[in-house]
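Shown next, in structure tokens, is the structure this report addresses.
With one protein chain withheld, the remaining protein chains of the complex are depicted in position.
Entry: chain A
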Amino acid sequence: MGQITLNKVSKSFGELEVIPPLDLEIKDGEFVVFVGPSGCGKSTLLRLIAGLEDVSGGEILIDGKDATDIPPAKRGLAMVFQSYALYPHMSVRKNIAFPLRMAGLDKAHQDKKVEEAARVLNLADYLERKPGQLSGGQRQRVAIGRAIVREPAAFLFDEPLSNLDAALRVGMRLEISELHKRLTTTMIYVTHDQVEAMTMADKIVVLRAGNIEQVGSPLELYRTPRNLFVAGFIGSPKMNFVSGPEAQKRDATTIGIRPEHTRVSTDTGDWPGVVGVSEHLGSDTFFHVKCDAFEEPLTVRAGGEVDLKYGDKVFLTPDSAHLHRFDREGLRLP
């Protein structure tokens, strides 16, 4: 079981309130991703759940029991740190066995569980090595192995992939997702990378300055962002925002349109403009188009074969079914 409830949980460091009181419900077996810009309090929130920081107010329930004052070790949660936090003087085997050893498990039992975890994580060949002799990806797997053997109620990950290179990151992302499917244990995952959030999460929690901006499935957030911040944060490339007469025509202060929901044509369309820089990715092409009607250039997506050059005249047409309208406070209009 791994159901976690936050009830009016808040955290201040001295005068500074990092997390104003917030409520959050995490169901058993869910893969929840906390996402938000740097310094918004993601790590702090995770550390509050882990018990590494004391809450300033509110309560944390784990499986319905009040865990607010329970020390970290007794909460039954396992954490994977950004720096991996492996014990440098112990072999991989000893690292993975450490929580079992602390729990007083006998040697034979420890070995069995370590072998099992090593098999799952492809670490069998490295068990006798020290962490210093491993690559980043392997270290990451050892850290995950150390978490797995404890059979925790929930896993907590704090930006576990941010020290890896792009290719490895994609691989590890898949591995962690697969692990979640296999173990069906609750996982809470912190990242500032919205792609990671979109690809892995059952549920995304978008944070800004300690506040929860929106909670929902990746597609919910993509389709119906609650406000400008979420709309701008989820999706890549970013949603285009337009204000002024075009927005007023649609009874909104700001309208948002995603690059993939804009059609490009060379002869007809709503908004005439001039092509600026284009980014060819092969499968897609992103054009930055300076429209006559707006100050800022818009980003639009077109097929990989569309061939427009710098300075070409084009017409853009927003797909009205996918137009997002926001009011003066930046909140979504229905």
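As a convention for this text, a contact is a pair of C-beta atoms (placed from the backbone, for glycine too) under 8 Å apart; a residue touches a chain by one contact, two chains touch by 3 or more; residues count from 1.
To be clear about the criterion, contacts and distances are computed from a predicted model.
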Listed names "Sorbitol/mannitol transport system permease protein", "Putative mRNA 3-end processing factor", "Ferredoxin" or "Amino acid ABC transporter membrane protein (PAAT family)", matching UniProt entry of the absent chain: "Sorbitol/mannitol transport system permease protein"
Specify the residue from the set A:150, A:261 or A:288 that touches the hidden chain. A:150
Among A:99, A:145, A:256 or A:318, residue touching the chain not depicted: A:99
It is residues of chain A that touch the chain not shown, namely 50-52, 71-73, 77-79, 81-83, 85-87, 89-90, 98-99, 102-103, 146, 150
